[in-house]
Structure formats: structure tokens, C-alpha cells
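Read through the structure below, which is laid out as C-alpha cells, and then see the notes.
A single protein chain has been removed from this complex, and every other one stays in its place.
Chain lettering (A and B) follows the sequence in which the chains are written, and residue indices restart at 1 in each chain.
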Amino acid sequence: MTTDINAEFDITNNEQLRYIAAQAADARVNVELETEGMTLNIGPQHPATHGTLRIVARLDGEQVISAEPIMGYMHRGYEKLTEVRTYPQVTTLINRIDWVGSFANEVPFILAAEELMEVEAPPRAQYIRTALFEMGRIANIMLFLGDMAVQLGGVTAIFYAFRDREFVLNQIESATGGRFHPNFNRIGGVKDDLPAGWIKETKSSMQKVRDFCDEMEDLVVGNEIFQARCRGVGIIPADVAMAYGLSGANLRGSGVDWDLRRDADSPLAWKDLDWKVWTHPDGDSFSRYWVRLQETREATYMVEQLLDGLPAGPVMAKVPRIIKVPAGESYVQTENPLGAMGYYVVSKGELTPFRVKIRTASFSNMSISPWLLEGVLVPDIATILASLYFILGDIDR
Amino acid sequence: MSTTAADDTVVEEAEVTDAVREAIAKAFADELGDAFLDQHITPGRDLWIRVDATAWVQAATFARDKLGMTWLDYISAIDWLPNPYGREMDAEQDWVVHGGGPNDKDAEEMTSGVAGGDTRFQALLRLYSIEEQIGVHIKADLDDSAPAIDTLIPVFAGATWHEREMWEMFGINIIGHPDLRVLYLPTGFEGNPLRKDYPLVSRRVKPWPGIVDVEAMPGADDDADGEATDGEANE
Partner (left out) sequence: MNPLISSFLAINPPYWVDTLAKIGIGLVAVLLPTGALVYLFLFKMMSFMQSRLGPMETGPYGQLQLLAEFGKFLQKEDIFPSKADRFVFAAAPFVVLVSTFMLVLVLPGGPDTHFVDLNTGIYFAMAVSSVSVIGILMAGWGSNSKYSLLGGIRAAGQLIAYELPLVLSVVGVVIMAGTLNMKGIVAAQADFGVWFIIPQIIGFFIFMVAVQAELTQPPFDMPVAESELVTGYLTEYSGMRFLLFFIGEFATAAVFSAIGATLFLGGWTVPFVDANAEIMDYIGPLVLAAKMVFIAFLIFWFRITYPRFREDQLQRLAWKFLIPLSLFNIVVTAIFKVVF
């Protein structure tokens, strides 16, 4: 272009006119095509996200410049609702926070209330609670094992996951009456004793879960394409993970050896069991998947040990019919399937709690996603979010 | 967890675990000096300290750097105002249970919880050390008229979302937060839902059904009333 753009504009100069017209045409094309920084909205209606999550990603071609999750589509205001519910009524609410491993949601709240009331559930109740807790974990993570493969395109794994999960859910249902929302914990113990034949059936279902885990190890973990998609993708260094409050398999997948079942002082029966905490040093999506797979297997062994050593006795301690928890504050955190979940219960000695702060694992797990998703390719968004494993109810409460 | 009545063992255990938490509380007191206002220890369970709001960041930094508490649990707040709406919208059946009445309001007096407190809003922070397996709750009183607290993002990167939630739910201004937007609520939402004077609309519109839909179990002969309340309390 020989036109000197600093020369004074002369309308009769054809060259100048042509130059200006070309620049204008270019500009128009750039605006129309949005060739720089396309904004892609993933969700809230989307087959990939576990519920109504919206991710706003600014892309440059296939690379993500920034991605941010927008939540709140499922915010039900639990912390406000608990202020107007009696303590037993609260368990019906909090069941629905992490609706896949739902027995586990009730436990920290019940433990916090029991701590304030200075009531201890009998040993049989603690064993039953622990067994159902671990079965909730198995049900939850089996969903994850199948679902992460689906996010990556391997559609078959999730059918096996759902099929084998039915065995566990059937057992939970036969004991508590609810597949997904057991509502079985009571302050002071559990609602009922186990039905006849439950122990034997549960042990056989644990064997089926182990077969499933072996199948997943072959089909998914051993699959070269799965490894190529997951290894080295979404690496979370341990110190960053701690600053964001990651927990559960996300933290153990980054090599941090911390498991509240072993490390926290809890009345549940984990202390009596012989089990192992699995960690993986890599911190990428593959390690998180691998850790969860091993944890599922470990959980089946734990359930079997619990059922073998089930003590006799009552399942409910003596508690008054109308539950008024004495004034005080307490905080109990347990190793839920999704991570560390805690309830901070403030009580003023009334029928209803004064304030319940629900610390959910997925909230903290997801808070790292803007940092983690910077600079990855679009397909990796699915991989990383799948490996972080959140449940919308857990994020949004 | 000890709930036995044996006083000696309780006192002994309390003293044993107290030592660790006492030491942590003393470390905070030494570091923060005048800004360290109060402490509370539930033996064997947890430690609460209350600091001045100006020392919020300093306390967190100290915990992270010197006490090894690198794991951010959560940042939230408590609104100590007694519920101005009381329980007058509860159903009549519930008045029998909790002794309320049509014009019953919660106690007028505002009380704070453990580790004391003077103001309506308190910020609550929990940090945890994975190596030592010990955590601390840090509370700070906030100004009643214009509650505000410094951001902890320079100390813990994960504080972003917790503080956004604090801001939208309680109306606490987070000083220095780079991106204070609503997290859960729709854009343009007015009001701060977790404040006690923000009404729970469903309770204002109609009374709580209470135990109205619990009937006696089949075969429950006498004590039909007791069965009903039993079902309520145990459900």
C-alpha cells in the first residue's frame, strides 16, 4: 500500500479512497465474525453439566481466555430455611444438598446437634451410620466413574455404572426406605434397625461393586484415549488446592494425604476399621479419577468389615421427644463423597437452630475453576469439570 | 468424645487437649496484642478466637504462615439479631409444642455466641492445618450501621467466592474485593436474604403447616396425641 495515511485526505485521490474502503471492509468483517474473543455460553441447559450450571467462556479460537461458572440456578436458600425448621425437620432439607450420596449429608449436622446436646448414639447405630455413609459414597462415586467417561465421549461406561449402582441403591432403600433421600438419621441414633437378610445381601452387592470397579479399570482407566485426554490436563498444585479449600479426592489426587475419616475425631466407626487412604502425586484429571476408583473399592471393604463387626444393642439413645438443643455453637466436618462437608450450628436453646452455616465441598472445589480453566482448550473444559466432580445441589445449596 | 459423668476423667481430658489449643490461642494473643479480644475452647473439639476487625487480615496471615493453617475452610457471617418476625406465623399445633402464641416474638435481647461479641454482625472464618489436624474459628465484630471487612484474597486465593456470598447474603461490604458481584442471586436482586430482618416470604404468606398432616399410626391405641408429637419430633 503506497498510500501515506498521514497525507491530507483528497477525495479525488482514488488510491486513498480504495485504501479507506478496504480498511472499512476489514473492520466490518472482523466485527461480524468476532474473530477475536468469542464468548461461548455452556449451559445452563446442557448435556454435560451436572445440573443447571452456566459457564461463560471467552475463547480465542479453541483456547479459553477466561471461563467462569455462574451458579445460583438451583439456590434453594437452605441456610435461611434451617432457621425455621426444627432439628429433625432439617434433615429432610439437607438430604437434598448432595443428592447422590445423600445419607452422608445428614451425618455432620446430626453429629453437631448431638455434640451440643451431649448425647451419644449407641455403637450399633454408629456402625449402621458408617455403613450407610460408605454406601452413599459408593453410590456417589460410581456415578462419577461412569459420568466422566461419558463427558469424554465413551458412552458405554455410564450404563454399567447405573446398572451396578442399582444394587447399592436397592440396599439403601431396603434399610432406610429411600433410594436417594434416606432421612434415616435421628439425633441419638438411627430410625430403625436393619431388616433381616440385609447384611448378606449387602455383602453380595459389595462384590458386584468390586467387579464393576475392575471393569472400569479395564474399560476406562486402561484406555489409551482416556489417558491421553486426562493425563496432564487440569493440574492442580497442592498449595493452590489448599488456598482454595479443595477437599476429598481433588486434594488427594494432588498428593495431599488428608482424610477426615482417619484424621478427625469422629464418633462414627471408622476408627475400628482397617483401611487405607489413596493418594496420587500428579494432580491432573487422571489422578483424580484414579483416586476415586480406588476409594470406591476401599469403601466396599470397609462396608464388609462394618457388617462383620456390627455390635448388638439398641439403635437409638434416650432423647426427649421434643428436641431442644442447648445453647452453643459447634462445627462438625466429615469426609463426604464429594469432599469435606461441614455444618456450623449456632443454637440458642430453642427448637430451631439459630444459624446453620453449611460448608459444602463442591463450592470450594468449584471456586478453583476460573483459575484452572484459563488457557486450556475447549474440550478440556469438559474433562476438568468432570474430574473436579461437583453436584449442583452441593454448590448452590 | 467423652460424655461420661466421671468428673476426673473429663477434667483430665479437657486439660490434655486444652494445652494444644491454649497454645494456639496464646500465639494469637501474642501476635495480635490489643486486637485479640476473646477466646473460647471446647475441649477436644474446637477453638474460637475473636479479633478486632482491623486485625482480620493480620490474623489470617499469621495463621497461614506461622501456625501452618494453609487450608481455607470457609468465610461467612452470623447475624445475631433475634428474629423480628418471631413465631407468630407458626400453626396452632406448634404453639403447644414450643409454647409460642399468636403474638410471640423471639427474645428482645440480642445475645452473641461463644467468644462473645458486641455487634449484630460477626464475620466468621475457619482455617485448618492439615499437618497438625487442628483448626481455628476466627470471629470479628462488624460495624452495625455499615458492616465491612477486609478481603482475604491476598492471603487465600479461594476467598473470592466466600466473600461474594457474604456480601450478597448479609450486605457486608468487602473492602478491596476486585470483583464484588452476586454469586447466587439474580442480578439486580434487592435485599440481603440471610439477614434476620429479611422475611422468609413463604412464612409470611401463610402459616407453617406444622404437625397438621401427621396422623396416628395404625394400631396406636391410647396416646394418640403423644404418637403424633412423637412422629413430629422424630421425623
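Quick note on the criterion: a contact is a pair of C-beta atoms (placed from the backbone, for glycine too) under 8 Å apart; a residue touches a chain by one contact, two chains touch by 3 or more.
Note that this is a predicted model, so its numbers are computed, not measured.
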| item | value |
| --- | --- |
| For the chain not depicted, the shown chains it touches | A |
| Per the touch definition above, residue among A:Leu307, A:Val345, A:Ala382 or A:Ile395 touching the missing chain | A:Ala382 |
| Touch with the omitted chain, as defined above, among A:Leu53, A:Ile70, A:Val107 or A:Ala149 | A:Ala149 |
| Hidden partner interface residues of chain A, rising order | 38, 40, 42, 46-48, 62, 149-156, 159-160, 163, 219-220, 223, 225-226, 228-229, 377-382 |
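The working rule: only the chains that are shown with their structure count from here on.
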| item | value |
| --- | --- |
| Distance between chain centroids, defined by C-alpha means - chain A, chain B (Å) | 23 |
| Chain A residues touching chain B - in the complex, by the definition given at the top | 71-72, 75, 77, 79-81, 83-84, 86, 88-89, 92, 115, 118-120, 186, 191, 239-240, 242-245, 256, 258, 263-265, 267, 320-323, 327-331, 333, 340, 342, 344, 346, 348, 350-351, 355, 357, 359, 363-364, 366-368, 371, 396 |
| Of all residues in chain B, those that touch chain A in their complex | 1, 3, 42, 44-46, 48, 70-74, 76, 78-79, 83, 97-98, 111, 113-114, 124, 126, 130, 133, 137, 156-158, 160-162, 169, 182-186, 193-194, 198, 200, 203, 208, 226, 229-230, 232-235 |
